[in-house]
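Below you'll find the structure, written out as structure tokens, and then a few comments.
Removed from the display is one protein chain of the complex; every other protein chain stays in position.
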């Protein structure tokens, strides 16, 4: 759909979204706002009872609600899919952080790098020998594109991304600030007197439509490539070690650590601060709750949780009993003394 | 108080601090040193019996001790508040890392940015359109101040800080190297074939006198602002997700992760590597021990600990029983066989 940036009138919005208007058609909406905002020119999104109540009590201009919400008291638009419609409005409201066309005069581009004329390269970037920057890619200030890297069509590298060397990014992949891709894997062998480094000569191959969070690290492989599949989304401060392979359309939340040579299937979801032990395999369609520890292969799809990760229901049962350990001890003590007493009697 | 940088004589120090001198007044003290140092021109700080003993056995020049320490054998100054006095001496000893006035010739400042003439901007900084840098702010080398950011009076941004866009820092806030503030929140909706990005158009609002550690990330909000209250101190490698609100005078230690839409009150303290689940609320005056996991609202002030976090005393009871699980099993086995034996007899 064509992009319609704010401001809008409430009536115009209802029409654009194909929603049902309940309120003054001429009301001006200047921006999208968070639940609980009192902005009289703001539009908020309220789906759950909690957020509906919050919006109803606020002085917010209007709300976008579900089509069944008939009791909502403030101006609103009823939508069949309010969440998707709000996401659409968000995309129309996105702040512009576009770079100027071409390369900034302070960007240092190696003569043996190929840069598409439609690519944009920001201030103080370094693009090294043997790189390819494809059409429409945006590389913001301070990015370091090391030797033999390729940045696919339409990629966005936010300020201060480091591709160390031999990193390939598929089309439309987005990398956030501070991420380091292609640093050496952590491999040593004790030689009797010291930890001798095992050289890490491989690269990193990232698919299309991937997103990589701020300050996340993805190490290069010892040989071959560390790989991330198409459509996978990785949050901030995630650590992905050498030789790992992550499948397609996975979601990996912040502070998660994936150790060396782990193989992860497609559509795997990891909550925050999960740890996966080295050389473990995880099949497709596995979901891991936050702070789980995977220390053995997961061979069946489903939800998992805990330390070590086990099927969710089973894990929760043990988890809920943990606080009852003191009770367990005292009940056991009681039974023991009963038995002892009878013994004596 | 006026700043008196080293060197000092021991007598001069005793006078400046209003402490009681026990040792040669003319002894030269050139620097503050750690417990156990043998530096004959060093002054150490010893309050606990352990550190007093360590200092007594060392060859250190002198020590700053409590006013009740009459048995300490080496030269010393007795102080009513040795910890506060040592902090004062530390502040007098701070190494100078001041920038030159004005903007370094390599700094790129957008013509539509407002920079106070008393602000200092280091080498290879980028200050974007719509920014405001207020009086006395120091922005060290390689900082990236993205569109529409404001840096308050007297702020210090250490080398290589990234404010991505729409970030406001209150007065006297300090940000350490590698921190990334204002990157996109981690929001997607599965649309049947892929994780569709929910655009993140909000900003980040940081209060006054906040400190943010090295390589810490604070994401922008979906709409509105992710907020950090006045006086809050955040350690290194902390991850704060979109739509979070942290109160005033909190302390958050390293490697902690706070998931999306969490609300945290004032004076909350978190030990290292704590995890807080998304949408949870925590009231004022809560203290969480390191590695705790908060997976539900905390509605009463107090000390908490564990996975999941529970009131400290209660949690410790279970925690201490965990190592006794093998004992529990063997005692239960014994009781079972006793009962069985009687059954048969």
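Letters A and B mark the chains in the order given here, with residues in each chain numbered from 1 onward.
Everything that follows uses one rule, which is that a contact is a pair of C-beta atoms (placed from the backbone, for glycine too) under 8 Å apart; a residue touches a chain by one contact, two chains touch by 3 or more.
As the structure is a prediction and not an experimental result, all values here were calculated from the model.
Novice: Among A:56, A:285 or A:335, choose the residue that contacts the chain missing from this document, as touch is defined above.
Specialist: A:335
Novice: Among A:58, A:173 or A:275, single out the residue that touches the unshown chain.
Specialist: Here the residue in touch with the unshown chain is A:275.
Novice: With the full complex in mind, choose from B:30, B:114 or B:249 the residue touching the hidden chain.
Specialist: Answering carefully, the residue with contact to the hidden chain is B:249.
Novice: Using the touch definition up top, pick the residue from A:16, A:88, A:126 or A:283 that touches the left-out chain.
Specialist: A:126
Novice: If the hidden chain were put back, which residues of chain B would touch it?
Specialist: 31-34, 37, 44, 83-84, 87, 90-91, 93-97, 106, 122-124, 141-142, 158-160, 176-178, 209, 211, 213-215, 231, 233, 235-237, 249, 251, 253-255, 272-273, 290-291, 322-326, 328-329, 332, 335-336, 339, 342-343
Novice: Residues of chain A in contact with the chain that isn't shown?
Specialist: Per the touch rule, chain A residues meeting the hidden chain are 108, 124, 126, 142, 144, 146-148, 160, 162, 164-166, 178, 180, 183-184, 186, 188-189, 194-202, 215, 217, 219, 221-225, 237, 239, 241, 243, 255, 257, 259, 273, 275, 277, 293, 307, 310, 314-315, 317-318, 321-322, 324, 328, 331-332, 335, 338-339, 342.
Everything below uses one rule, namely that only the chains that are shown with their structure count from here on.
Novice: Roughly how many whole angstrom separate the Cα centroids of chain A and chain B?
Specialist: Distance between chain centres, rounded to whole Å: 25 Å.
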